[in-house]
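Following: one structure in structure tokens, then a few remarks.
Every protein chain except one is present and positioned as in the full complex.
Here is subunit A:
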């Protein structure tokens, strides 16, 4: 078995390695990585290459350069993760929900043993880490999201509250914002830039062209080939589809 240790405190990483070897001396620690940057680099280089793959990752929350969940944004990580944390009740609650295991620092041999046994028995049931739940648990939801936009209208500047926005769409590489009362104006953000700075509870990226708020959706029709067709308010004068692979995240979003 191969494990990866992602941890910014060298001493804690060493301790984990010792404990893992105490459990089973044949386990290989592939690497000990202190930052999001190093982890992403390592994972990109090693995952699905001919090199030995990690079967399990121990991951600290706070890393040298950022919080660990940024790793999940940059690499698809189909490997079960056991989180380590000093103290965080919310975190612990989230882990329970996701049936991801966690270890409290300082990590004791008994708790590591229990986590590894749990891993062995659940190996096949691990799903990919639920990024949103993680993010929420880390209290990051509120922090980031944009509440208004500054817009140039000719020589004037005005602000639009995010709450007044029905949807965003892109057309010929220009992104437009459409307010609930059907004002359209170009903005300097691409949809890719917008998606992470808007609250995912409020906005959904329907397809490459549209990023919508819930109240903008007037009707949803099932369409051929398992797609969904949307009627929006205000009318965008073009057809808006939810593609096949977005249908289930879209339904989850609606059902939140």
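Please note the rule applied: a residue touches a chain if its C-beta (ideal position, glycine included) is under 8 Å from a C-beta of that chain, and two chains touch if they have at least 3 such contacts; residues count from 1.
Everything that follows uses one rule, which is that contacts and distances are computed from a predicted model.
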**OP:** Look at the options "Histidine kinase", "Glycolate oxidase subunit GlcD", "Protein nirF" or "Peptide ABC transporter permease" and return the one that UniProt uses as the protein name of the missing chain.
**Re:** "Histidine kinase"
Original post:
Of A:86, A:150, A:174 or A:214, which sits in contact with the chain we cannot see?
Top reply: A:86
Original post:
For the chain left off this view, which of A:10, A:24, A:188 or A:235 is in contact with it?
Top reply: A:10
Original post:
For subunit A, which residues reach the chain that was dropped from this view?
Top reply: 8-12, 14-15, 18, 34-35, 61-62, 64-67, 70, 86-88, 91, 104-107, 138-140, 143-144
